[in-house]
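Here the complex is missing a single protein chain, while all its other protein chains stay put.
Let's turn to chain A:
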Amino acid sequence: MNRWRRSVGEIQARRRQVSECEQAQAALGKVIACFQQMTTCMGSNTDSSSLREELEETRTLAHRICTGLHRRLLALLVETEQGQEDREQVERLWVLFLCCLESFQQDLRRVSTLEEIFPLTQRKDRQALVNTGAVGGGPEVAARAAIVKMPWVTGDGEQRPDMRGHVLEIDGLIQEMLQRVNIPLWSVEPMQKAWAEACKDGQDEEDTLEAMMEVEVVSQANRAFGCCSHSNCRLGCIFCLLN
């Protein structure tokens, strides 16, 4: 009787941990998406030192979630053996976590390159920023990222690594994860079907977005499409030997 009660308690504790990890995974996905939206503003006319600061804060948040999630997922994997109900879910979370890390690392690499091209240290650097037509973009997205809540409390005073160090750290993390745990990536079945994300709600608003993207084509007299004035040219590109 005692043993049964203990194992039920264990199962419940594990379920709670797994749901915590799922929430953390969702939070990580949100933070990474916000980070990506903010990096698209880098180097453009909306770039500013405040945007850079917000990027740093978002990066710190992501770093905290990553380390916590990594530790907990590893512990869960060690605990559960093959064949138990939660194992499949934990494996799925593991693979999703790897994908998130990879995507985040790519964005971080881009950010470090863009920081080199567009340093905002001097006033004249502002002239080099590309006029892209955007007007705002940094603050709202950053606010969205900042309200992401982690399901656990980090009492640890972890040091925030700098950009390059962070990239290398993630690299090492991914390598370690792949070597330590032997989960084949293709054994994970997705829960979403193809085309399932297209749904009815929210489409009226987006219709206007599509309508706004349509710009009238300036009517051309002779040319249907072609890169040069040669009548045989049907290529829409510059690599045309008929010139």
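The working rule: contacts are C-beta pairs under 8 Å (C-beta built on N, C-alpha and C of every residue); 3 or more make two chains touch, one makes a residue touch a chain; residues count from 1.
FYI, contacts and distances are computed from a predicted model.
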Problem - Undepicted complex member, UniProt protein name, chosen from "Transmembrane channel-like protein", "S-phase kinase-associated protein 1", "RGS domain-containing protein" or "Mediator of RNA polymerase II transcription subunit 4" - result: "RGS domain-containing protein"
Handout entry: Contact with the hidden chain (one of A:V8, A:A75, A:A128 or A:L168)
Key = A:A128
Problem - Residues of chain A in contact with the chain not shown - result: 26, 29-30, 32-34, 36-37, 39-45, 92, 95-96, 98-100, 102-103, 106, 109-110, 113-114, 117-118, 127-137, 140-141, 143-145, 174, 178, 185-192, 194-200, 202-203, 206-213, 215-218, 220, 225, 227, 230-232, 235-239, 241-242
